[in-house]
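Only one protein chain is missing from this complex, and each of the others stays in its spot.
Going in written order, the chains are labelled A and B, and every chain counts its residues from 1.
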Amino acid sequence: MALFRKKTDVISADLASQIGESEGLGVQLRRMARKNKLAVASAVFLALLILAAVFVPLLSPYDAVNGDASIRLQAPTAAHWLGTDEMGRDVLTRLLYGARISLAVGVVPTLISMVIGVALGVVAGYAGGKTDYIIMRLADVMLAFPSLLLAMVIMYTLGDGVMNIFLALALVGWASVARVARSETISLKETEYVQAARSIGVSPGRIILRHILPNCLPALIVLFTLNIPSAILSESSLSFLGVGVKLPNSSWGLMVNMGRQFLYNAPWISLAPSAAIMLVVLSCNFLGDGLRDALDPHLNNE
Amino acid sequence: MAEQILLEARGLVKEFPAKGRRKVHAVSDVDLTIRAGETLALVGESGCGKSTLGRTLIGLIPPTAGTVTFQGVDLTALSQRELAPYRRQMQLIFQDPYASLDPRMTVRDIVAEPLVTYGVCPDRAATTQRVRELLDAVGIPEEFLYRYPHQFSGGQRQRIGIARAIALRPRLIVCDEPVSALDVSVQSQILNLLKDLQERFALTYLFISHDLSVVRFMADRVAVMFLGRLCEIGGGADVYAHPLHPYTRFLLEAIPRADPRLRDDSRAILQGEIPSPIDPPAGCRFHTRCPYATDRCRTETPALRPLEDRLVACHRAEEL
Partner (left out) sequence: MDEYTLKIEHLSSGFFTERGYVPAVDDVSLTIGKGQVVGVVGESGCGKSMIARSVMGLLKYPGRITGGSIALAGRELTGLTDRQLQPIRGRDMAMIFQEPMTSLNPVVPVGRQMREALLLHEDMSRAAAREEVIRMLSHVGISEPEKRYNAYPHELSGGLRQRVMIAMAMICKPKLLIADEPTTALDVTIEAQILRLIRDLSRETGMSVLLISHNLGVIAQMCDKVYVMYAGRIVEQADALTLFDRCAHPYTRGLMDSVIRLDASPRRLPAIGGVVPNLLRLPAGCAFAPRCPHAGEKCRAERPELDQIGPGHWCRCFEGRRS
């Protein structure tokens, strides 16, 4: 059945292509850098944080595990920028060591759940019918279950340890990713360029790899950046409930919870990791927005 | 021109499921032949099923009933795998040049896609060379090879879509409203290009359009469709000069003529809306809008029958 496209779309796109010029990815990113200062600042912040977390043994003169009992619960000073905790350990040093686990917990399980979710979601969306039904009912079951409870059950079964946190959070997270990937795929499947590929006789696998996935990318990048903070927060909750990271290791969630009892006398102990979580969450969101705008080919000519 | 039949449809039916166990009767009992080397135009208003018919003919949508024979082979009897070598010979050009090209692929990759799919060229360099030739044939300068679709105007994009369609040297190309999203001046360029390519590559076109002027220029023969059924098939000049089916007549009458002297407010225009293809009217599907409808038209479906120099599906074609 003939669908008449709105002429207005054509007009604005035409105007856009009139004033458009050839540009590569580098140009696009550079434009983002110029236009979206917030995204760039976020990227710089995250990069510095990662570098600091990696090189913290070289940067900090303090020990993260064994403290100096003589300087317990000290307020921030020139020697201890963020003060010390109840065992006389430098909060900044612990914060940077904690960043290793917290950032890893943010990124690794999110990546795993993205891979599983995108694979299942795209297949469900493209194949439709029974395949779609089975995969999506499975996802519904996952979503219907309280995710924290599910993660706890998995942690109890598998035992403690960072690896198991990765696994638990990945298993909890894939369903929502699958939903987004599926709905993106279904709308992309109806586009004329996918129809065109089908009419040529391109195989479904190739259509998914060449046409569907690259065009899902903006939505997936945004989802990725949004899921990182929620993974970081889930880890904090698990650690608080005693099934996550165990002492003497540290993660931000654990630090917030340990510092809770000193909130009145030494608020810096939990405020510092709280602020760190907030900054990372915000940075991820800003960066995600910036990337989405930069990667959308339709917005490039504005 | 040899009167060799390239594609033939017999009793073709396509129904889609609709809400509540009802059906959309997109294509109903269509018989159609396309001769090698000709341009057959399929005209009708939106929702008349012309796009569905076009896609069913080239095997992109499986028919509910009926057969499609291409060069003597019944395509409807073939599996997807067996269909592949025939699908190569039948390509599609789309209406919307802004939606039919993948925004994330370069022009080279878009035009190369059919070549790569069928392994036409031995290596990457040969493929690129072939793409250059194809772009040259449709008038896209080769320095644009690595640009993205959004960097082109509508007309240029449609040229790229055409290059992709002719890449496999098909016999039949279904052009689905190829110029209706383009400006008038660009439209002429694209229509001329299609005619040139037809001559150069011995192409056969099924030209689907709602624009009767464009069809007049392109078509050797015209098939008029209303609500899933064919009303009239005949030579282009004949149908335009002397339409036999009342619907064809109203359709031609309704074209706004580019001449203020031909303004005539007393001219009869077709009243009412197009009925829904879900539960279409019984008998002749046009009877709800037809001022000449009789009781027979309301009950008995008119068959497509030979009259004068063409085929017409109207009980009262002779008297009107």
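One rule holds in what follows: a residue touches a chain if its C-beta (ideal position, glycine included) is under 8 Å from a C-beta of that chain, and two chains touch if they have at least 3 such contacts.
In this text, all values refer to a predicted model and were calculated from it rather than measured experimentally.
Colleague: Could you tell me which of B:22, B:257 or B:296 touches the chain that is not displayed?
Modeller: Once the missing chain is taken into account, the touching residue is B:257.
Colleague: Tell me which of B:88, B:210 or B:245 is the one touching the absent chain.
Modeller: Candidates B:88, B:210 or B:245; residue touching the omitted chain: B:210.
Colleague: Check each of B:46, B:80 or B:129 against the chain that is not shown and name the one that touches it.
Modeller: B:46
Colleague: Using the document's contact rule, name the residues of chain B that touch the chain not shown here.
Modeller: Touch with the absent chain occurs at residues 45-46, 153-156, 183-189, 191-192, 195, 210-214, 216-217, 236-237, 240-241, 250-263, 265, 269-271, 273-274.
In this section, only the chains that are shown with their structure count from here on.
Colleague: Once bound in the complex, which stretches of chain A touch chain B?
Modeller: 1-5, 7, 9-10, 13-14, 16-18, 20-22, 191-193, 195-203, 206, 210-211, 214-215, 297-298, 300-301
Colleague: Give the list of chain B residues in touch with chain A in this complex.
Modeller: Residues 26, 46-52, 55, 58, 60, 84, 87-88, 91-92, 94-96, 98-105, 113-114, 117-118, 147-154, 161, 164, 168, 176-177, 180-181, 208, 210.
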